[in-house]
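Quick one: the structure is below, questions incoming.
Shown here: the complex without one of its protein chains, the others still in place.
Our next item is chain A:
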Amino acid sequence: MRTLTKLDGDSSRARRDLHDHIQGSGPLARHTVDSTGRRQAGSSSFHESAKKHVTGKAAYIDDLVLPADVLHVALGLSPIAHGTLTQLDLSRVKEAPGVVDVITFHEVPGHTDIGPVFPGDPIFVDQEISYAGQCLFAVAATSLQAARRAVKLAAVSIDEQPASLDPVAATEREEFVRPTHVQTRGNWQQALDQAEQIIEGELFVGGQEHFYLEGQACVVHPTEDEGVIVHTSNQHPSETQKLVAEVLDIPFHAVTVEVRRMGGGFGGKETQASPWACIAAFIARRTGKTVRLRLPRSEDMRATGKRHPFHNRYRLAIDSKGVLQGGEITVIGDCGYSPDLSDAIVDRAMFHADNAYSLGEAQVTGHRAKTHTASNTAFRGFGGPQGMMIIEAAMDDIARKIGEDPLTIRKRNFYRDGREVTHYGQQVDQRQLLHTLVETLESDSEYWARRKAVSDFNATSPVIKKGLALTPVKFGISFTAQHLNQAGALLHVYTDGSVMINHGGTEMGQGLHTKICQVVARELGLDLDKVRITATRTDKVPNTSPTAASSGADLNGMAARDAAGKLRERLFDFAAEHFTEGLDREGMRLEDGMLVAGIGESERRVPWGELVQTAYINRVSLSEKGFYATPLIHYDRSIGQGRPFYYYAFGAAVAEVSVDTLSGEYLVDRVDILHDVGDSLNPAIDIGQVEGGFIQGMGWLTSEELKWNDKGALVSDGPATYKIPTYGDLPPTFNVALLEGHPNSMASLYRSKAVGEPPFMLGISVWSALRDALSSLTNYTDSPHLDTPATPERVMLAANAIREKAL
């Protein structure tokens, strides 16, 4: 595979390559499972660290063995959401036992603003306090306990001001972290004016705490020159490298950032891991000692941003059949106090306000409200889920209004030939796949028979009501910031034939490293155990993009494949010239640990070990780097139109729930999922992503409730008060399948598709099923309002409201 960046000539070869590159005529992942069952791309290899996980040997940041004089850092956080810091007396802190160093805004030598994309995130508060949990100062001591106790001795005076906590009010006052963006296609106003019917609604969609099991953590070693080595639990090492260098006012090459693995990321360590690395690095330079900084759980939850809560509204024109003609959708993202990644997140909410449905002539508006909370950030789906919620709410609402089953209405509105272009101007490729997938699931899950059973049950059950819903997912794959769609890899072959691959992606449990090893093993025709991956480091592969946007395997896998392919070609060239018996260069291949040339009687085989040994002796480089940049994508923000996504991933889920309408308690009885990953790189890992994403999405919409008090302090700041799904929330019947036989229509990595984020939104089916159950209280004539998370409290209050209305 040649990369696009090399296609600068106008030869026909380059044109053909470019065509292949885009149209996807390449090999499939499944074709890599060989007869001997060797674990290459396309097979269900175990996670590369699985054995280390189960024996406790996999090391996370807090497990690293450190020098005896390591310093531990604790942070002083603001208890107040908004105000001015009038006094910060740290004299008692400095005198506390074990304290070695105390730093504030004023000690920082370089940049004090560590905003990742746009400015606005001070490393420490100077004067203005913008959220409860914002960092005021840091203490380094000989033990974590000593540091944490010392923090409590600070004398802090704050001139408290009223906190702005309502994003809708902030929007009305035009308090934004970034300007409003609008996407328009067609004459949406006219569509509303000429509508047969107009339907409107609004929805509050709650935020979500990442609750990665391993909290934010880093260890920083000072180096012998002016630099640092940073070990961090981090999805974006290159950005941390940049920010640490800027804070320390040293060149980037003086900072090396290393990430072996994270104990969960989910977006929460894309930008939000950097501040701690910057603080620890600064203390490491000041003291000359190794510094460890790990946020205790409640501080982690208060100090770091979360999934954006959204307030969404729709006003849509429909025809008598419930088909969308056009209209407007407005999404308001609660961004917290600073931009962080909110521009792209609200954009993605807008890009997904259609989900799988053609909006017709529509305008989508996205506001970025500024409030006095932590700066909300990336979280699996990156605004997409919040955007999708409004159109899924609308689908249910339309169904009740028209008096048809919500599934019928959904299918009627799917993108189809003639209605194939999104409100931002991208044509939906593989749109037929959406229909095929949903029809297959509808049939496999026996949707209609169960619909009847649910109705029959509800007719005779006054308190317990069952609900059923099928919701689809269409999720755009690519970073919407075009420049991030690039990746690098570094491949070394050692003289014993063992292979080392490094790339820019980070491992957070998603199995990226496993897939990359599979890619290299496939390209070099080796057993998987010949290929090893080590920590992601900025001094091995530089200038990397975050492991985010589901793109880890798509981008880095292609870069690794590029490196392996180039090395393979070089070895072929060498072998064709070197081996005296004369190997046929044409048709040369690597398989089963051999270089194979010719066929039949003229076939010649050279063992891999002998090949690389010979190449080394003959001074052929056994190291190669790879690169990849996603072709085609572009988006013109000035007109809100373009092709921001290389392709779409699809999926659908059917959820069935039982609701106690007196108590609001409910159970998810059964879930059926069919999901599209193109041609799977590793079915076991992909299923794991689908299941885990679904449960996480379900948690977001059900039990995971963020609560702040009226002064803006987060009160759900630990697992005792913030409830992620636990074992008992696993549906007793949980049928999950990958869609077979539909490789990616684009030339992605072995025609696979990204899998990290899309399944998250399958969880919407549970929320829709809960609404379906509540709707039964109105004999399906009304669509009950149900903000999220749909806790038992919200479900009970919704049911009570329906009952009271009926009285």
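Operating definition for what follows: a contact is a pair of C-beta atoms (placed from the backbone, for glycine too) under 8 Å apart; a residue touches a chain by one contact, two chains touch by 3 or more; residues count from 1.
By definition in this document, contacts and distances are computed from a predicted model.
Asker: Identify the UniProt protein name of the omitted chain, choosing among "Heme chaperone HemW", "Elongation factor 4", "Electron transfer flavoprotein subunit alpha" or "Xanthine dehydrogenase small subunit".
Answerer: Per the UniProt record, that chain is "Xanthine dehydrogenase small subunit".
Asker: Write down which of A:Y131, A:Y212, A:F310 or A:Y424 is the residue touching the left-out chain.
Answerer: A:Y212
Asker: Taking the entire complex into account, which one of A:D405, A:E691 or A:D787 touches the absent chain?
Answerer: A:E691
Asker: Looking at the whole complex, which of A:G186, A:G201 or A:P296 touches the chain that is not displayed?
Answerer: Touching the chain that is not displayed is residue A:P296.
Asker: For the full complex, which residue in A:H253, A:K321 or A:K707 touches the chain that was left out?
Answerer: A:K707
Asker: Residue by residue, what part of chain A touches the chain that was omitted?
Answerer: 44, 46-47, 49-60, 62-63, 65, 145, 148-149, 152, 210-215, 261-266, 296-298, 461-464, 508-511, 658, 660, 662-667, 684-685, 687-688, 691-696, 703, 705, 707, 715-716, 718-721, 723-730, 732, 734, 736, 791-793, 796-797, 800
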